[in-house]
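Of the protein chains in this complex, all but one are displayed in their positions.
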Amino acid sequence: MNARILTLTALLLAPNAHAQGFAGLGTDAEGFAIPERGRALHFPADHGPHPEYRIEWWYLTATLTGADGQDYGVQWTLFRSALAPFEAEGWDSPQIWMGHAGLTTASAHFSAERFGRGGVGQAGVTAEPFAAWIDDWHMTSTAQPDQDALDRLDIHARGSDFSFTLDFTAEGPRVLQGDQGYSVKSPQGQASYYYSQPFYTVTGRLDLPEGPVAVTGQGWLDREWSSQALSDDQSGWDWVSLAFDDGHRMMAAQVRGRQTFTAGTWITPEGQATPLPDGAVQFTPLRHTRLNGRDVPTHWQIDWPEGGLSITTEPLNPHSWMDLSVQYWEGPLRFTGSHSGRGYLEMTGY
Amino acid sequence: MTRIVLSALLSHWRRNRWQLAMLLTGLALATALWSGIQALNAEARAAYATAEGLLAEGSAARLEHPTGRMDQAGYLRLRRAGWLVSPVIEGRATLGAARVTLLGIEPLTAPATAGPALATADLQAFLAGQGFAHPQTLREIGATGRELRASDAVPVGTVLLDIGTAQRLLGLAGQITRLTLAPDQPAGLVPLATLAPDLRLTPPGEGATLGGLTDSFHLNLTAFGLLAFAVGLFIVHSAVGLAFEQRRAMFRTLRALGVPLRHLAVCLAGEMLLFAILAGAFGLVLGYLLAASLLPDVALTLRGLYGAPVPGSLQFNPLWALAGFAMTLAGTALAGAQALWRLWHMPVLAPAQPRAWAHASARGMRLQALLALILAALAVTLALAGDSLVTGFALLAAALLAAALTVPLLLALGLSLAEKQARSPVAQWFWADSRQNLPRLSLALMALMLALAANIGVGSMVASFRATFITWLDLRLVAEVTVIPDSPAQANALYTYLTPRTDAILPMQRVEATLAGQPGQIYAMRDHATIRDNWPLIDPVREVWDRLAAAEGVLVNEQLYRRAGLATGDMLDLPGIGALPILGAYPDYGNPLAQAALTETLFRASYPDTPIRQFALRTKDAPALIAALQDEFGLSATQITDQAQAKALSLAIFERTFLITGALNVLTLSVAALALFAALVTLAGMRLAQLAPLWAMGLTARRLAGLELARALVLGAATLALALPVGLMLAQVLLAVINVQAFGWRLPLQFFPADWARLGLWAMLAVFAAAALPALRLWRQGPAQLLRVFAHER
Partner (left out) sequence: MARIHEKPANSACAAAHSPALELHELHKGFDSAEGRVEVLRGVSLSLPRGTSMALTGESGSGKSTLLHIAAGLEQADGGRISLAGQDMTRASDAAQAQMRRGQVGLIFQQFNLIPSLTVGANLAFQARLAGCHDAGFTERLAARLGLDGLARRYPEQLSGGQQQRVAIGRCLAARPALVLADEPTGNLDEATGDAVLSLMLALTAEAGAALLLVTHSPRLAARCDGRLHLRKGRIEASP
């Protein structure tokens, strides 16, 4: 990766991942707005950007099955990072955008990234009509006027050796994480606004070096914004989104720090969400994979004793390493045990 | 054994310190001149690399609009289509006390090589308006409200800024100059030709790169460096050769005492290596100092001629130092090879008397004549068939070498004729003896001839150029005032304001274009008497100005005309217009690029929205107009140039261009004089034995000293006489071949006898100075030294 973008990324996102917390979320929030408990989220406005907050993302993952019978995974993310808590026209805009795309097969993992300045039109997000884009990558609403804008999305991204074009259709309601969308990330109370759409069905096409593959599957959207989501001693997190064979969904995450902090949400097929308090879920690494000089736990046991859940996860490809300016692990998995299904695993700060 | 042999060998130098000093000086000077010039070249090339590296222009393809400007929307259109391009804006602006190039980049999308300047930087500050500039540029700018940081990675004269800041400072909001393409683009994109048919793609490494443009300048410098190096080697060669002759008896004795020949040769080679290391190290220091003192002029020349951003201070680079050292070693080996060869072939029991030079070398003379003839034939062939800068320099080298080789032959012929004419025995001896000693002096005389010829040739070329250039400048710079607008908006306002207040207003507009396969520019030319009356043309058609005004063709500059081998009437393909006939060519000294001029109407129709870069104004009251412009528009001093300023500036650039040539000329001549001095001093030692019988027969030491001095002056004068035609030949080659290939213009050769007379005087003074010391020594210490010849007999 080139030195300049590294510098940029280091400045904006991860000055020192191990000492100060992954992606700069632990940094001070001078001048930036801070999430407050009890503020209700408003849609469609909150689908759009919140420039007064330091960071924000539109994060899509999908577990797919090809016409060839193979498993695939896809990630499409647009990050927003603000140098100052406002938006302005033209080059004066302090908003910086970063796109990440990943495509995982059993034998390969593709990744790509894009950078762009706000204010000039190269990258950005609009709420009405909903569109998020950077260069030719986009996540555009194709929903009917009476639907929520995010109920139907056209997704596209392209790397040097892969691309994908997918249609996401929501089969259930959006889910507010934490306390009505206020999601606490540390014992000290760092928090973000966080909502998801866990019920997408996906169809579309992957373009791989070997040729195109038609795919279908399930997708998950995360929307999150904050200014100080991690505390100083927290170094990263392990996060899963799970789709159970019986239609349930679950989000579970642990933030690693002096003291591990966990959060989770149990979601019924109808969209009823139950937040799981700190300590309700346990993550136990089962096996590590050597990636880029670090040992990364790619196989996990996840327990939620209260819900009678005890599963082990198996990644589609343990080498799902996002070898970009910010490096992390992100890839699809299958799980078995007390329950079974498919999901997505994200691990940062290794 | 090695130590003993070496100490015996080195004892010679203890006894002959002058010789040692000559040898070391020669080597050190040769190294200094060569490595100094290499240092200059290296510094300049490093500066080009910085300039090109900053935008990856050497390694990245570029997209440009022919007008040199494009809308930012074009950038977004390509990005949104998936093309990885990054916008760049470039323009001139006044910052503090200096006029600088503002280079605006978009750091998030710019090629990775922009990194060095930004690697340690605070991106947030950069985006907020902080700039980067070379420390030298910072000094030139002085105090300014703007936050600027020093960086060696930015070329001199440029300020690197965020694109938004640069647009604002240049008054070009929403405009960009070009796009750079990332080397790896995603697969499956819509082709550029479809997306942006109006943009021109320049593949990596093509286009008007500084390296390419300045090649000829550096080749010139290198040729000079090589010449100086060769002259320096003459000194070394004569010193080494003499030391060999003087040590013949020692070699024989050493071998008789049982030192193997191989061992002796190794020791002799070791001795030379030692000298090469000593003198080479000293020469490198000298070379560095030389380069450091010449660099400011070279930098100004390169900036003036090519706009190349070369800093005025020298960095030490071990690369040229090593190269210089290697050259010293190679040169010493070359100069010493003959001595080693002779050692190898010296029979151990041969009598220890010095070789009889003149008659034994008759065969050598024939060989030399043959070689000169071959080289002359090669030169003629190259003159007829060559068509590149390299063949041009090869032609020069062959011709000069042929001439140099001929020098001893012609001198020998002349001396032999003089001997036949001589009446008195002393005169007869004088000529015969001069001829006999010619082989010992011939290398030094050849060096002197080369230095003199180079002086005459380069001097004539520069003087011819200057004469032509001044005439041309007077014709071309007729506009009383030139104004550079800050922005398109200001250009429009100025145009409106100036139209009623001036006798004529000639806007300058241009677009970048490839002309006959060369990087170049197309200019708009307003049909006006100022141009009709004053522009000298080469091979114009009849009614050329009327036909140009009627858009029936184009004018091209001489560079394009000659380099592309065009002729009046040929068709020239213009992007966006098609082929138009060439109506003539105009001299355009000092411009490295190809150029074509179109009538303004056709230009505007073909390249709409081209910004006006400057106005040339005709007015009867320039001071009043300048004052009005300053009051009305607040134009800075750097935006307004009056005619006198412009002429002074052009002439200053011209003089700077050849300052370094002049300096090198003087240095080369000095080295040649030193070579002659070395030869004469060393010869003086051997000549005692030849002079002693004459002294014994009744010639006074004073008379002998006078004869020795006269001999040097006669040989010097004869060499000077031979150098004149060679120098003129050199000048003709420089003007008609090298200049055409290197710069693209051909100039008439003019004669400057006063310059030659001055050079002749200097040369004779140099010869006199070189010969005076040995002659003086002969006069003062003559009897004692001459007597020693007889006393040494037993």
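Per-chain numbering from 1; labels A and B assigned in written order.
Quick note on the criterion: contacts are C-beta pairs under 8 Å (C-beta built on N, C-alpha and C of every residue); 3 or more make two chains touch, one makes a residue touch a chain.
Keep in mind that this is a model prediction, so the values were computed, not measured.
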item: Visible chains in contact with the missing one; value: B
item: Touching the absent chain when the full complex is considered, from B:Q690, B:Q732 or B:Q750; value: B:Q690
item: Options B:M461, B:A701 or B:L715, residue touching the unrepresented chain; value: B:A701
item: Hidden partner chain, residues of chain B it touches; value: 356, 358-359, 424-426, 428-429, 432-433, 435-437, 690, 692-702, 783, 786-787, 790-791, 793-794
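One rule holds in what follows: only the chains that are shown with their structure count from here on.
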item: Centre-to-centre distance between chain B and chain A (centres being mean Cα positions), rounded to whole Å; value: 61
item: Chain B partner contacts - residues on chain A that touch it in the complex; value: 2-5, 7-8, 11-12, 83, 90-92, 94, 96, 115-117, 120-122, 133, 135-136, 158-161, 163, 207
item: Chain A-facing residues of chain B, complex; value: 72, 75-76, 79-82, 84, 106-112, 114-115, 118-124, 127-128, 162-165, 167, 173-174, 184-188
